[in-house]
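A short worksheet on the structure shown next.
Yeah, one chain of the complex is gone here, protein chain that is, but the others are all in their spots.
Entry: subunit A
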Amino acid sequence: MGAVILMPALSPTMTEGKLARWLKKEGDAVKSGDVIAEIETDKATMEVEAVDEGTITSILVSEGTEGVAVNSPIAELDGGAGAAAQTMHGITNKNPRENEKMIADSGTRQRMEGTVPAAPHTPPPSAEKDWGPTKPITVRDALRDAMAAEMRADKDVFLMGEEVAQYQGAYKISQGLLDEFGAKRVIDTPITEHGFTGMAVGAAMTGLKPIVEFMTFNFSMQAIDQIINSAAKTLYMSGGQLGCQIVFRGPNGAASRVAAQHSQCYASWYAHCPGLKVLAPWNAADAKGLLRAAIRDPNPVIFLENEIMYGHTFECPTDDDFILPIGKAKVEREGTDVTIVAFSIMVGMAMQAAEKLAEQGISAEVINLRSIRPLDTETIANSVRKTNRLVTLEEGWPFAGIGAEVAMQMVEACFDHLDAPPVRVHGLDIPMPYAANLEKLALPRLEQVVDAVKSVTYK
């Protein structure tokens, strides 16, 4: 049975090459693995190995020939039982119709490149329900209570991180958890973010549900490869087989006077990546309700807390089942003249600005995003359609920031309703300075929010 040896492609981009040298001649016997020729591309010289055994009956392309197209016949082989299988003939003879279909399909694929199917639209979850009586607690206790409740309910949930156990948490978020759950479920790790994050992701791939505390999110950069390449992408790369139920939590953004390496907002970094959910609570109810939802969510969730908020006290529902939906923003204050969109600690500043603006006769609606990804564009758009004006507020840098994304989404969703270009209030586009006066200037200030609102309302 005769067979044809074809010009092989030696890289995904190779279309043709030079047949530099034959190492076998007509009449030579070859077996699997023998080098039969050398091929030169613009990048390299490569050896061509025989795949199966047989005898070379004729050489069709002489050595030194340039521009030999990939998949064109270069020699004929006679013999061995497996010989036919190494050729395109072997395949076309076997199933010619399938082969034609393959070629037709590849043509279709090229034509389809301009018409990629649109992303499915997921309707946001229904509005927040009324959870009844509340009591005042700190954000710190709300976070602890959320973890404790989920750990009681599910033995696969555990907490790991630096100083989370014996030290009771660098910021005392895990106070009392070691006593209640023991050293196997509240685990002190060495200071090795890359290693322990990868370890937690691996454990999550088997079905465990780790909560990984970063002492601050600044240190998550050491582990960002494991978060994005391993945690966020594996579900897709496995065709849906291997999910990763894991929460990465800790303080994010500027604290106070800790300078550039310890004062940075990661909302935009993580929100950029498909396969992750990104949450940012403001008050105690957000912290408790969203963290419980994050721990139960079957996907990797980035949970961005704020150190300054830990000690603040807010009313929080006392219902044992209290939980908040992921992907739903909250209108914290209703208004008619302008929409201020903020998240985390900046929601407080937006509320203060609204208060000040009210004194001046301007009615501001304040939206607490709660969830950065997925983003509740519907709630924001409904508000903008009513107020016709948008101001975004964040601590992070402006370039490719959350404000930029919210503004663009509103331009796409309700351009005709906007009576003024949206305005972003944000941290300055610089590393955070240490000096008290400079740090103050680098972060958003209340008067900037008020001014931004006045500029979009032309007042």
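FYI, contacts are C-beta pairs under 8 Å (C-beta built on N, C-alpha and C of every residue); 3 or more make two chains touch, one makes a residue touch a chain; residues count from 1.
In the analysis below, contacts and distances are computed from a predicted model.
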| item | value |
| --- | --- |
| Protein name as given in UniProt for the chain not displayed, "Benzoyl-CoA reductase subunit BadE", "Putative ABC transport system ATP-binding protein", "Pyruvate dehydrogenase E1 component subunit alpha" or "ABC transporter domain-containing protein" | "Pyruvate dehydrogenase E1 component subunit alpha" |
| Selected residue (touches chain absent from view) among A:174, A:197, A:368 or A:392 | A:197 |
| Touch with the omitted chain, as defined above, among A:60, A:148, A:208 or A:358 | A:208 |
| Hidden partner chain, residues of subunit A it touches | 6, 8-12, 14, 32-33, 35, 43-49, 51, 70-71, 82, 85-86, 88, 91, 94-95, 98-99, 102, 105, 109, 112, 116-117, 119-120, 125, 158, 184, 189-190, 192, 194-208, 225-226, 229-230, 234-243, 274-275, 277, 297-299, 326 |
